[in-house]
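A single protein chain has been omitted from the complex, and every remaining protein chain is retained in its original position.
Lettered A, B and C in written order, each chain numbered from 1.
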Amino acid sequence: MQALTIIAAVNDALMTEMQIDPEVVTFGEDVGVEGGVFRATVNLQKKFGKKRCFDTPLAENAIVGTALGMAIAGLRPVVEIQFSGFAYPAFNQIIGHVSRMRNRTRGTLTAPMVIRMPYSGGIRALEMHSESMEALFAHIPGIKVVIPSTPYETKGLLISAIRDDDPVIFMEPKRLYRAFKQEVPEEAYTIPIGKARIVQEGTQITLVSYGSQMKEAREAAQLLQQEGISVELIDLRTIYPYDKATIVDSVKKTGRLLAVHEGPRSFGVAAEIISTITKDAFEYLEAPPTRLTGADTIFPLPGAEHHYMIQTSHIVNTIREILQYQP
Amino acid sequence: MQALTIIAAVNDALMTEMQIDPEVVTFGEDVGVEGGVFRATVNLQKKFGKKRCFDTPLAENAIVGTALGMAIAGLRPVVEIQFSGFAYPAFNQIIGHVSRMRNRTRGTLTAPMVIRMPYSGGIRALEMHSESMEALFAHIPGIKVVIPSTPYETKGLLISAIRDDDPVIFMEPKRLYRAFKQEVPEEAYTIPIGKARIVQEGTQITLVSYGSQMKEAREAAQLLQQEGISVELIDLRTIYPYDKATIVDSVKKTGRLLAVHEGPRSFGVAAEIISTITKDAFEYLEAPPTRLTGADTIFPLPGAEHHYMIQTSHIVNTIREILQYQP
Amino acid sequence: MFENYDPREGKRLQILNEEGQLNTDLQDMPLLTNKQALEAYKIMVLTRVADEWAVSLNRQGRMPTYPPVKGQEANSIGSILAIKSDDWFVQAFRELGGLLIREVPLSQHYLYYLGNEMGSYYERDKYHILPISVPIASQLPHAVGLAYAEQYRGTKKIAIVFNGDGGTSVGDFHESLNFAGVWKAPIIFYVQNNQYAISVPRHSQTASTTIAEKAFGYGFEGIQVDGNDVFAVYAATKIAAAHARKGNGPTLIEGFTYRLGAHTTADDPTRYREDDEVADWIKRDPLIRLEKYVLQKKLISEKQIEKLRQDAKKQAVAAFEEADNFQKESLDNTFRYTFKSLPPIMAEQLEQRRQLEGGSR
Partner (left out) sequence: MFENYDPREGKRLQILNEEGQLNTDLQDMPLLTNKQALEAYKIMVLTRVADEWAVSLNRQGRMPTYPPVKGQEANSIGSILAIKSDDWFVQAFRELGGLLIREVPLSQHYLYYLGNEMGSYYERDKYHILPISVPIASQLPHAVGLAYAEQYRGTKKIAIVFNGDGGTSVGDFHESLNFAGVWKAPIIFYVQNNQYAISVPRHSQTASTTIAEKAFGYGFEGIQVDGNDVFAVYAATKIAAAHARKGNGPTLIEGFTYRLGAHTTADDPTRYREDDEVADWIKRDPLIRLEKYVLQKKLISEKQIEKLRQDAKKQAVAAFEEADNFQKESLDNTFRYTFKSLPPIMAEQLEQRRQLEGGSR
């Protein structure tokens, strides 16, 4: 076992899987010589050579599009988009081809590829470097969207993503890249895509979050526990296809739901979760299911970013309010 | 007054507004000489010259990006994307610049521009020609998304969009382009963006739809009325910023909601509507708010497109079911 | 490799002229053998007949929107003949001739335009063909990726990818040529410059004199060939393919050609082009030219040609019937291929839809 940060776990997953499977290649801007601006791919070129880990010209659209060609030919490309805000130039390739190749060709051509990208704000970065637009990707038919929140899960989920025969967008909460370490096995292991994780069991309210806001969600759940409020905390982990059963079952038990994420509110992930549980756990609801999310604003520059992200106290207070709800 | 189809109303709105305002220019692929593949811009070049209505090279990204430059300089560009499925190459310009210019520059540079695009399926078209991905645009902070469903509203909303000082994505339900005619005033008039329209008042259930599925929604509401079921039918018209008050008020009255649209279900428009009313009309709900939408699949080619769109009978049957709901 | 045909000097490669005669100055060029010329001719006849049949079926209301290839056949026929059958063939959407060279059943092509996803089912390891790509130029990066994969594996296989003149304006064109140049990828970019992108003429598409010359900005060569001359297309592709296989990287070939028909059956080209122009290009028809050649060379007789045409028509009629009777795509299949296996939320949606449709599958 080794104690790794999330970013180190990304590197470890790539190392592990490239060792096992010679069809895995990884590339993107500054991925080769430099080892990535966050050092996610450090030492991979040294270890596996320039044909398996390399720098590309600056063009996300072509990075994703060429990866799809490689995937069709049977390789398993894992590409890095330097920041999730730079995935937009690749949007046409993602929605027009990566997500559709299997369906279009009735399964004869497939896209076993991973598009990795750091997302989330809070690192005092420039504009476009703090995006949390996972709902955009999740709305695209034919794409899986995975977001880990711990080092252990990062490795297991990334290996699953690489082995998945469908395309996976793998969004890494960069605010947590180096936030803490966790024991991570040295060997390969997988964590199933499409399964949420119950982080803490509880009875009074279901708190659903994922990725970058899991830190605050976890803190809030613990603080509330100290107050005697029993929170069931769920880490969604997979945004699409999300684990409906786990959430619905939880809400049936608790009768209340708070969904927390960093991305914009309207047409966001929380809306989907709430819409789903309202339908499937309608009779169990004891208070209006609530969302606590980023606003429908552009993510502010560092000077005002504290006005955007959800803080632990916001979660705590909102949960208290929900619990006080009287019809 | 003149009886116009939706597509003729688009043309009429452009004619009317270009006549009034010399800063309005319109361009895109095949928009000039040809007058658009759907004939939305027919005769505009003849009338206003090649500097105000013109063809561009084939590149949606540059069409939108150059339009933004023109808008910054004070023109009011109205660009055509030939089919909404070809807006994806322009995604980076839309989400990276068009939607952010005002916020980025604290109001000194703005983007008074309209991006028109036919959307929706059902015309037996090729792949990528049947997209209904309005939720993608609606989730982008800083963009307005408008979808008319009748000729009268098409003209009024398009003129509003052109006069709006913020960027508007104007999605035209191409399945209805020539479906019916309606009296449309010859002069300029506006219909406010951000306001839904109550098409039919009712007491037992709120049916929310817009654009391409309004035809079926209207038929269903009428059929049900004949059965003595009283449906309040709302045409959303603006997807962002949507008219929350009208929907919430309606649900408070009816206690039930069905949201119908063509685009994919998960993370779609209906999810937002339901999430909103569940929060704001919680105590009034007498049955689980329900969605009837496209599936999370790629829109099928013509041979199977009837397996995708929502039919009148689906709405009728679903509403009957909702009304039968017993907790 | 093409020093004598630098497009920047206004050169265009033509080997077979409008009269069906070979330019004897060009004996150093790889020429089609008699057998190949005859094959090219036969496939061109079939392509022409099948294409015209599709257009006429559209008029009869039996075929949805269809994009004719008439006049452009030599481009994909000549180039696909010049490469190996396991080289990657990445289509735009006017490459019916090339598909027939690769022995794709004509019925599959019709099936696609009839709106059935099975029309894009080209079994990968049998055909090495990618399906029609609707978003213009977006197929180019795929071809570069395929070429990279072959380079990575050291197979000596190459990729050829088609695009239109309109398609050269898209960012994907640039990014793909640029990646291929840097990677020295074994690939041929083939642009069918048919002078129009729907209604937009070539000169409104780009201010460069030729499309071929764009290659030099990416560090490799481009050549303009007479795209109505199957010999020129073949020769340029053959040389470019050898170049790629040797590890020398990409080539851009511009086939200078013309779409004799409408953009699609939904288009009315008289709105944007002159009859004179069309008449002029009819004289340069690739089929007439090749027919003169095979007749002059006595590779075939007038009578055999007549028979060939009749057979082609029968084949087209039968292929369409086959496609038209092909099993319709089901509700289940609309869901089944989104992912390798259906996730629970989609399974639930399928079940709901089934109920809405009264139990259909």
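Just so it is clear, a contact is a pair of C-beta atoms (placed from the backbone, for glycine too) under 8 Å apart; a residue touches a chain by one contact, two chains touch by 3 or more.
Please read all numbers here as calculations on a predicted model, not as lab measurements.
Considering the entire complex, write down the shown chains that touch the omitted one.
Even though it is not drawn, that chain still touches A, B, C.
In the complete assembly, which of B:A62, B:L223 or B:L323 touches the absent chain?
The one listed residue touching the chain not shown is B:A62.
When the complex is taken as a whole, what residues of chain A touch the one chain not shown?
Where chain A meets the chain not shown: residues 29-30, 33-34, 37, 55, 57-59, 61-62, 85-86, 88-89, 124-129, 265-266, 295-298, 300-305, 307-308, 311, 313-314, 317-318.
Touching the missing chain, which residues of chain C?
Chain C touches the missing chain through residues 8, 169-175, 178, 181-182, 184, 204-209, 213-214, 216-220, 249.
Using the touch rule from the top, list residues of chain B that touch the missing partner.
So the residues of chain B touching the missing chain come out as 25, 51, 56-57, 59, 61-62, 64-75, 77, 92-93, 96-97, 102-110, 141-142, 144, 165-166, 194, 241-242, 244-245.
The definition used in the following text is that only the chains that are shown with their structure count from here on.
Counting only C-alpha atoms to place each centre, which chain is farthest from chain A?
C
At what distance in angstrom does the C-alpha mean of chain C lie from that of chain B?
Distance between chain centres, rounded to whole Å: 36 Å.
Mind checking the centre-to-centre distance between chain A and chain C? Centres are C-alpha means, answer in whole Å.
40
Multi-chain contacts in chain C: which residues touch at least two other chains?
117, 134-135, 138, 171-172, 333, 338, 345-346 - these are the residues of chain C that touch more than one other chain.
Listing for chain A: what residues touch at least two other chains?
92, 96, 103-104, 141-142, 241-242
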